[in-house]
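Of the protein chains in this complex, all but one are displayed in their positions.
Moving on, here comes subunit A:
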Amino acid sequence: MTHPDFLWADPSPKRGYDVVVIGAGGHGLATAYYLARNHGITNVAVLERGWLAGGNMARNTTIIRSNYLWDASAAIYEHSLKLWEGLSEELDYDILFSQRGVLNLAHSLPDVREGVRRVNANRLNGVDAEWLTPAEVKKLVPIINTSQELRYPVLGATFQPRAGIAKHDYVAWAFARAAHRLGVHLIQNCEVTGFLRDGDRVTGVETSRGTIEAARVALCAAGHTSVLAASLGFRLPLASHPLQALVSELLEQVLDTVVMSNAIHVYVSQAHKGELVMGAGVDAYNGYGQRGSFHVIESQMAAAVELFPIFARAHVLRTWAGIVDVSPDASPVLGLTPVEDVFVNCGWGTGGFKATPGAGWVYADTIAHGRPHPLAAPFALDRFTTGALVDEHGAAAVAH
């Protein structure tokens, strides 16, 4: 048997590039791809300290949706969802994008009010959204327990039919191959350890593979962005937390949509192969250790078993964690920085996988033109000074 063809090359770094992107997760790869595809900027390197897409991109639970409350969020996430809808074709790679719908359950009157309000806000923004009664939830998800005797009964749910999941590895590989074909250098085992400066400007990066000059530098380091910002001399409103997830053994198909519950803290989908994929909220403490505490797993399992009694017999195969960059308003930070020619894309926290194509598109445009793309403008760093926060805790608190 011969090895399948490599999807991208493994070049040594050149002396310099027009744009150096730090971090080859989904966002870094998509940014590089759209820099080349939309803006003709192909002299680009993506530098990755580990292996390509070995960070959160390999660890997330792949929920894709755009049913956020505020206009600014709906706009950027819906832009992303529209790109997802054409992405397999665009990248000529089947990323297993499955629009199986996402439910966000309500378990209390405040949940119901928040959900109905969000459905209405979504519709005004052209985002597909429906409010489902418990009976309608049961019809869509026959294995769910809608007994009103539960401590946290299902009182209804928001439903976004166009939402769904995709295969995260394929998404990364598809962007990597497409970027590589357009001339982008993907450089692994290359950790950025410092920056070259000329007065206020940054002119390159110091790496574990030597010095690399750069006309522009784009941070795409998710949970490690604060570390890079600190070495550039500015602060970001981020806390890095472990975020855990788990999968069961392979099972018969029992769930063909995605169910999320903010209130009792669990969400679940069933992957294409058959494993149940579950997650919940972050571990409370700051952490860069890519592991979390077991009680977090235990409590999400308890919630899952309450909602789906048949899961009681399933076995956990594996648990793991990524490091997510949580911002105070559960919204990203996307745009310019206090340092000239350095751009930032971070703060996606527990929910940035869904934004992969959208963030890459908008960030590439921001970098190419040296000003915020209109969809990025509300997510500028200065919102923490002006007070114009984009408070998505309602739609994003757990989740993803």
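What to note about this one:
The rule we apply is simple: contacts are C-beta pairs under 8 Å (C-beta built on N, C-alpha and C of every residue); 3 or more make two chains touch, one makes a residue touch a chain; residues count from 1.
The definition used in the following text is that contacts and distances are computed from a predicted model.
Taken from the listed names "Sugar ABC transporter ATP-binding protein", "Sarcosine oxidase subunit alpha/sarcosine oxidase subunit delta", "Phosphate transport system permease protein PstA" or "Acyl-CoA dehydrogenase", the protein name that UniProt assigns to the chain not shown is "Sarcosine oxidase subunit alpha/sarcosine oxidase subunit delta". One of A:T2, A:Q148, A:Q253 or A:T385 touches the chain omitted from the figure, and that residue is A:T385. Only one residue in the set A:L150, A:L250, A:A284 or A:V316 touches the chain that does not appear here, and it is A:A284.
Residue in contact with the omitted chain (choice from A:A239, A:V254, A:A271 or A:V305): A:A239.
Listed here are the subunit A residues that touch the chain not shown: 224, 226-227, 230, 235-240, 284-289, 293-295, 328, 384-387.
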